[in-house]
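First up is the structure itself, then whatever we jot down about it.
Every protein chain of the complex appears in place save one, which is left out.
As written, the chains take the letters A, B and C, and residue 1 is the first residue of each chain.
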Amino acid sequence: LVNDGNGSGEADVTIGIVYSTGGLGDESFNDMANAGVEQAVSEFDIAYEDAEPEEVGDMNEMQRQFARQEDIDLVCCIGFDHQTDLEQNAAEFSDQQFMIVDSTVDADNVISYVFREHEGSFLVGQLAGMLTEIEYAHGGGESNPDESVVGFVGGRESSLIERFEAGYIAGAEHAVEGIDVQRAYAGSFNDSSTGQEIANGMYNDGADVVYHSAGNTGGGVFESAQSNGRFAIGVDDDQSISSESFSDVIVASMVKRVDNAVYESIQSVVEDSFEGGTTNDLGLEEEGVAAVIGQDFEGELPEDVTSSLEESRQQIIDGEIDVPTTTDDS
Amino acid sequence: MSGLRDRLAGTLDRLVDASPLERLLISVASLVFALVLGAVLIFVSGFVATCNSPVVFIPGVGYGCYNPIEVYSTMLQGAFGSPISLGQTLQETTLLLFTGLSVAVAFRAGLFNIGTQGQMVLGALATAVTVLWLGPFVPNNAIGTIVVIPAGIAAGAVVGGFWGMIPGVMKAYADAHEVITTIMLNFIATAIAFYLVNNHVGDPSSDSVLTETIPAVAQFPAAIDGSRFSFFALGAGLLVAIGITLLYTQTVIGYELRTSGIQETAAEYSGVNAERNIVTSMTLSGALGGVAGAMYVMMAQYRWQTGIPSLGFDGIAVSILAGNNPIGIIPTSLLFGTLKSGSLAINLSLGVPTELVEVIQGLIILFIAMPEFFRLIGKRSGFGSDTPATSGGEQA
Amino acid sequence: MSADDESADGARPGAAAVHMDGITKRFPGVVANDDIDFAVDRGTVHALVGENGAGKTTLMNVLYGLYEPTEGSVRIDGVRHEFDGPSDAMDAGIGMIHQHFMLVDTMTVAENVVLGNEPTKWGGFATDRAQAIEETKALAERYGFDLDPTAQIDEISIGEQQRVEILKALYRGAEILILDEPTAVLTPQEVEGLFDILEELIAEGKTIIFITHKLGEALEAADEISVLRDGKLVGTVSSAAASQEELARMMVGRDVLLDLEKPAAQRGDPILEVEEMSVEDDRGVTAVSDVDFAVHEGEVFGIAGVDGNGQSELIEAITGLHQPSSGTITFDGSQITTASRSDRIGMGMAYIAEDRQKRSLVMDYDLRRNGLLGCQRLPEFSNGFRIDWESTEEYVDDVIDEYDVRPPDPSADAHSFSGGNQQKFIVGREFERDPSLVVASQPTRGVDIGSIEFIHDRLLDLRADGTAILLVSSKLDEVRQLSDRLAVMHDGEIVAVVDPDAVSEEELGLLMAGEQPAGITAESARVRGGESA
Partner (left out) sequence: MLYAGAGLAVVAVACLWLFGPVDASSIAMALRFTVPIGFAALGGIFSEKAGIINIGLEGLLIIGAFSAVASMYALSLTPIGANVWLAFGFAIVASAVVALLFAIACIEFKADQVIAGLAVWLIALGFAPFASTIVWGQVNSPSVDGFSKWAIPGLADLPVFGDIFVMRPPVMLLIVAGPLTWYVLNRTRFGLWIEASGEDPKALDTAGVDVQLVRYVGTVLSGVYCGIGGAALALRVGQFTGGGETMVNGRGFIGLTAYLIGNYNPIGAFFASFLFGGLEVIQLSIQRTSDIGIPTRLVGVLPYVIVLVVLVFVGKTQMPSSAGDHYESDD
């Protein structure tokens, strides 16, 4: 759909953006990307067209449709599922500029943005670990110090989601030796009711905090946190804002600045500074990922908790803590 | 369940056997009705949707975002506007041709194979794995292609055929209704394929669940550059369509397959092993589903990746709209190919959700399923009047 | 609702119980009933006869409110009625027992009896099952039926099912009972039982109309007989004054040879020899226990017996649809015990199956494709791979006109033909490829006199040409007339092989019932001995 920044018809730059299959409204990944474009639209004189693939199978053709269009200056491909298609299409449409999020395509007309989700996940894991140890109540939730249990809910198994999981476990372990980290996958990014039941199970087993990396399935996790009076941790976006109605239980979110990535790439095109072939590997240091405290919990967390989070953040940046990217060793 | 079997077979056979002209009229009418209803849906939803360039304003109702005519014309534009989009359309057409034939083969034999989707998914995986394994051993030239592509198709056919054989056996020997079993097997197939690719045969270097890209020798030679469509694939499809027509109209085996599916007891009377024939029909149908998968991998996607489009289900619509006539499937698959490739265009340039096309396909199936609806309309409006109500079901 | 009020009120004394004036019923393309005036007096039994498609069922369906007449009116006890459906007819005291029973197999006798008029409790919400069973029992006792109200329909015999149908009608307060071909499915003994019941009902002051193809029955059981032909009422005669020949003439419009005279058998070599064969049915129960017999060229070997005494299994074993559990079958000198069905067809075995709509025809195929059924691999129809449609169509065309199949339309689907015409087509298809053995099972079931006569003639023609014929029929008169030797089956065994002309219908009836009438055994033993030599 054509969205024109300032209605004034002719924009000097046009962007094509292909989302990932979760679709807009996941209140995380895709919405973040969209936020990035919207921001660019509000700041530069640009227009954009976007496409929501129903299945991965649609991505290739959507990329190509944009790539073919003369007036499109940059094609943003949101999500690792785009990688293989983009490798082929980048080669074929060598004078079209592309950007891809969450995967690397080395072609000199593609900028790649990858994130070290495990780093951010480490911090929220540590937060979860610390919260379940102490007696803490705020907003809609409270923790129970007797049991050291935290949970992780994934969408579908894949090595990307595994990075979230691995970082989270490491963080929790870092906070509490031998903590019980319950993990389960819903098998779908759209099955919120299963997400809800998984979280219910975890809270019933004494978990105080559950972190999700499951797209729409995560909605169920928040719902469950609220009805069980426990805490949850959001992903990708500051979900205490994007999912306002659950801000009283979303103690933090592992924010992944997809919006920045998209914005930057557009900016580089607008300012003719587009450097194809580069891969931006964004972690805590580059502020590509961050553990953002939920809006209701801003300044409400115990001092020592926030300070030790800051500490670990620094240690990770300094390489003193090495965060695993797979769960094999756990 | 055999009670249902006979009746279902009866109704199916009537779908097959209504006089050709009548069938044609019904198909066209269904298409028209579905498109009109779709247009209404588009227009109405246009008033709910928000957009910054409305096309109409109705006082009291508000601004409408979509103009059905524009939507359909954009669809056509998107399907045939350029050589590339034409290629895209023909590519979809080819794939639908195979899934449609897969469904039709079963239908003709009085069996309702809803499992084409699953047979295709597994067939596609078999093809990908086979050609990936075979690739390195063959010269990277036409010779290689001549070896690898047939091998890939064979692999898809075998695995798809096997997956189709399962419900065949269940129906023939345990009297389990194929509609139920094939639906179940679709879910199972998708899960198995996902598991295999994710945990075993997939490309470990990738975050997504997919196999490596198949070697160039295994890719159908593209006919139009900028598109992956291949005339060889389409040609193969057309040949299969003709072959199946001959099978069922001219050969003893075809006659026996069909009899077995429609009325098992009579088939036994005529001296054929009905059970074995039911299995054969389903296997054949499954094999075609598998070939569709092979074509998808070697012409469209160049790899197996989770989230294979629902070509199998679309195949049901394609086949039914063609009255399950293999030749009729040629135009209907072109029609659905147009809808599919046009759907991207309406989504991109008008923001109309692609799901619209699914709704329209569903409507087409619905209308096709009730020929009586049009007969009545026919009667009301005078022409095509009293066709005696030999609608089998109510036989005294 | 109890039986005896309802239709009585408003009744005009002296008026006929049923009076149909100028009934005409048109269907697309057919005039099923053509200006029929039809009256039945209260307390009498009235028989309705006529060929297939004569309009009997249609006329009764009109009376029962299933069909609305195109023209004409119906009076019950002199009161004019416009029936919008069976329920209206029931309210007027009419009950109908259809040609094919209208019973739900999965429900019990009582449930079927009360269906639609269930006694209820708790303000009509729940059915009162206890009361339903009570009422059914009471009603059954009153008319002297022995029926278990709690038995499930598919567990009871045809005869019992028919009684349930009658109870159903009575429960709804039927004063006038219509029975469509009630005896077609019954054994001689059961038929007697039915006629006793009818008398019982007449004694209770009911009025009865029954449709039949069997003129003998009509004469025996009815007070008056009406004859339909081509939708018109040919006439009504009192059974006292009428003869079979006369009735037949009225029905067909010409003279009919009721008992055909058949030339003496030219008995040749044995074609089919069955030795110590036993067959188990699908449930593994022994249905046929070691039977021996042989069928010779140029003879008709008949098998009589009450349905379900192993005839079907015997036939299926011979035709190759079912493997015998022991024993041997020899056909034309060669062992075929394990030969496939298609081999047997190839060797010249023709088969008219008892259930034509399930076996011998594909109901959704047109006659052309049905003509190929079973022949598809024979050289004159295909080369084993490619079908020779040309010769198939020729074949079908002359079957259609040789055997006078109506309508003569090879492209019409089988299910659009009447049973009689379906049967003529099948007979034609099987006979025309001059087989050396014909296995004919119930070849004339539910077929009208004209067609029956025709089929019988063809059978005898084949016999004259030296074809061996194995005939199974539950119609006694048929097997007796046609057979040269007649085997009687009871409980899976051949209890006797008799000379049909030498035994009476009663003796056969006893044999079929499993008893040994004096004098029969010797006879059969002789014939048998003649066999095993």
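Just so it is clear, a contact is a pair of C-beta atoms (placed from the backbone, for glycine too) under 8 Å apart; a residue touches a chain by one contact, two chains touch by 3 or more.
Everything numeric in this text was worked out from a predicted model, so none of it was measured.
**Q** Which chains here would be touched by the one that got left out?
**A** For the complete complex, the undisplayed chain touches A, B, C.
**Q** Sort through A:187, A:229 or A:276 and give me the one touching the missing partner chain.
**A** Touches the omitted chain: A:187.
**Q** Decide which residue listed in B:84, B:184 or B:253 touches the omitted chain of the complex.
**A** Considering the complete complex, B:184 is the one touching the chain left out.
**Q** If the hidden chain were put back, which of A:112, A:126, A:196 or A:280 would touch it?
**A** Only one of A:112, A:126, A:196 or A:280 touches the chain omitted from view, namely A:196.
**Q** At which residues does subunit A meet the chain that is not included here?
**A** That gives, for subunit A, the contact residues 21-27, 52, 151, 156-157, 182-185, 187-194, 196-198, 200-202, 204-205, 216-217, 219-220, 222-223, 227, 243, 245-246, 330.
**Q** Would you write out the residues of subunit C that touch the absent chain, in ascending order?
**A** 61, 64, 66-68, 85-87, 90, 96, 98, 102-107, 111-112, 115-118, 120, 124-127, 129, 168
**Q** Which residue numbers on subunit B touch the omitted chain?
**A** Per the touch rule, subunit B residues meeting the hidden chain are 1, 3-4, 7-8, 11-12, 15, 41, 45, 48-50, 112, 114, 170, 174-177, 179-181, 183-185, 187-188, 191-192, 194-195, 198-199, 313, 316-317, 320, 353, 355-359, 361-363, 365-366, 368-373, 376, 389, 391-394, 396.
Just so it is clear, only the chains that are shown with their structure count from here on.
**Q** Find the most central chain, measuring centrality by the gap between its CA centroid and the centroid of all protein CA atoms shown.
**A** That would be B.
**Q** Indicate the whole-number Å distance between the mean C-alpha point of subunit A and the mean C-alpha point of subunit C.
**A** 77
**Q** On a C-alpha centroid basis, what's the spacing between subunit A and subunit B, in Å?
**A** Measuring from centre to centre gives 37 Å for this pair.
**Q** Residues of subunit A that touch two or more other chains: which are they?
**A** Residues of subunit A never touch two or more of the other chains.
**Q** Which stretch or stretches of subunit C touch subunit B in the complex?
**A** Within the complex, subunit C touches subunit B at residues 28-29, 100, 320-321, 340-342, 344-345, 351, 353, 355, 358-365, 369, 372-374, 376-377, 382, 384-387, 389, 413, 415-416.
**Q** So in the complex, which bits of subunit A are touching subunit B?
**A** 1-4, 7, 21, 49, 51-52, 54-58, 60-62, 64-66, 68, 80-81, 83-84, 87-88, 92, 102-103, 156-160
**Q** Which stretch or stretches of subunit B touch subunit A in the complex?
**A** 51-52, 84, 88, 198, 206-210, 213, 226, 300-303, 305-310, 341, 344-345, 347-351, 354-355
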